[in-house]
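Then we have chain A:
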Amino acid sequence: MLTITNISKHYEGQPLLQGVSFTVHAGETICLLGASGSGKSTLLRIIAGLEPPEAGRVLWDSADLAPIPPHARDFGLVFQDYALFPHLTVFENVAFGLRMRVHSPLRLFPSLRGGRFSRRSNPRANEEIASQKALAMTDGQGEKNSKTELAKRVAEALELVNLSGFGARRVTDLSGGEQQRVALARALAPRPRLLMFDEPLGALDRSLKEELLDELRAILHRTRIPAIYVTHDQEEAFAIADRILLLHEGVIVREGSPAQVWNDPQSAWAARFLGVGNVVDGKVFQVSSSTFQVKTDFGIFEMECGHRHAEGEEVALLLKPSARGARIKARVDEALFRRDQFKVRLGGGLVILMDEAPEIGSEISVAFRVECLGHA
Partner candidate 1 sequence: MKKFLLLTAFCILLSACAPQATATQSPIEMEVLAPPTAQTVTPLTSGEPLPLTVMTHSSFAISEGALAAFEQANNVKVTFLNGGDVGEALNKAILSKDAPLADVFYGVDNTFLSRALEAGIFEAYASPALANVPAEFRLDPENRATPVDYGDVCINYDRAFFAKNELPVPTTLGDLIRPEYNGMLVVENPATSSPGLAFLLATVAHFGEPGYLDFWRSLRANGLVVVNDWETAYYTNFSASSGRGPQTMVVSYATSPAAEVIYSEVVIEQSPSASILGPQTCFRQIEFVGILAGTRQRAAAERFVDFMLSLTFQEDLPLQMFVLPVDPFAILPDSFYQFNEYPTDPAILAPDVIAANRDRWIQEWTDAVLR
Partner candidate 2 sequence: MRQRFSESASQRVSDSTPRRFADSLIRLPSAVRSLHSAFFLLPSLLFLLLFFFLPLARILSLSLDASVLTSANFQTASHVLRFTLYQAALSTLLTFLLGLPSAFLFARFDFRGKPLLRALTAVPFMLPTVVVAAGFNALLGPRGWLTLLLSSLRNTQHATADALPFVGTLTAILLAHVFYNTSIVIRIVGAALTHLDPRLEQAARTLGADSFRVWTRLTLPLLRGPLLASGLLVFLFDFSSFGVILLLGGPQFSTLETEIYIQAMRLLNLPMAALLSIIQLLCTLAVSILYERVVARTLVPTTPKPSTARPPKSLRERAFVFGLSFLLFTFFVLPLISIPLRSLARTEADRGQRDEVQYGLTFDYYSELFVNRRHSVFYVPPAEAARNSLTYAIATVLLSLALGFPAAAALKRQTVFSKFIDPFLILPLGASAVTLGLGYLITFNQPLIIGHWSLITSPLIVPLAHTVIALPFVIRVLQPALASIPERLRHAAASLGASPLRVWQTVDWPIVSRALLAASTFAFTVSLGEFGAASLLARPDLPTLPLAIARFLSQPGGLNYGQAMAMSTILMLVTLLGILLIEKIRLSGSEEF
């Protein structure tokens, strides 16, 4: 179980991460969703040990990883542009991590291994250690064993990503999607205790992306390896995550299951970023004991709010089309074809999806559910 607490980091004088904390539970896939430059990749690199945080801690089963170098953390990392080793074949790329676990001079010493590479609390530890031992045997018979074990594990990993039989190919000869699969197999093969994906599908086209996303979800599900998936693409995030963490200006602004996050973005930024509905600015007009009255361009709405607001305060409201709710009359400005629906832009900037395109210029009445998002 990975826990990070209060991680902070600056980049060229600007705060990049400001006290980020979260936990990844066993078998769980979480997704860090945020705009480009929000510090997602940096966070991954900090977890991997490739960069030190300025403040905060990275813990595995409550043991601080700060003194553990990246190569001893046993975390897999998949890069956006794959970072395959161009001088090695597909097989050798996938086998790389396995070989590193076998021959490393450091790991020949059990004491060091126990000390530096504490995985006793890993539920898979025993099985894993046995497997490593099989790989590490060095006598004549053992070498043969370790070789077949290595080949077996590479083959398994390649099969997992649907690349059986690609072992002898040069990685430079593969297509983008194939390269991404090799990168995935390479990260999977050593059976890391945590997998991290840094915009892994960013460079691929849409259909390939969807296909790979499905496969990836299936693999993560099957292997039960906890994973952190970093992306700026909410569709990817919703497709793969058990839990989504919205990262904005170095802070996690919303955390929850895809449905929770979608249904209740809880902030104007999150709602806008996700494109949940219409975010409208308003001014608190009247405060009563449990409800507020907020004045907007589209009328005055009365609602309950999680936050306390004073009169005259600027707030943001979320207007979601809903069967029950306040009706707003507006003129149709524009209707754009959007797959099986129409994206209709109304006067004042409200946008709704409709099954049939209304006549441009006509006035329609739409029911909205109005929610309070807090400060504008």
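Keep in mind how these were chosen: all candidates are chains of the complex that A comes from, given by their letters.
Definition applied: contacts are C-beta pairs under 8 Å (C-beta built on N, C-alpha and C of every residue); 3 or more make two chains touch, one makes a residue touch a chain; residues count from 1.
Computed from a predicted structure; not experimentally measured.
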Candidate number, among 1 or 2, whose chain touches chain A in this complex: 2
Candidate 2-touching residues of chain A, taken from the complex the two chains share: 45, 48-50, 52, 69-77, 79, 81, 83, 85-87, 96-97, 99-101, 104-106, 186-187, 190
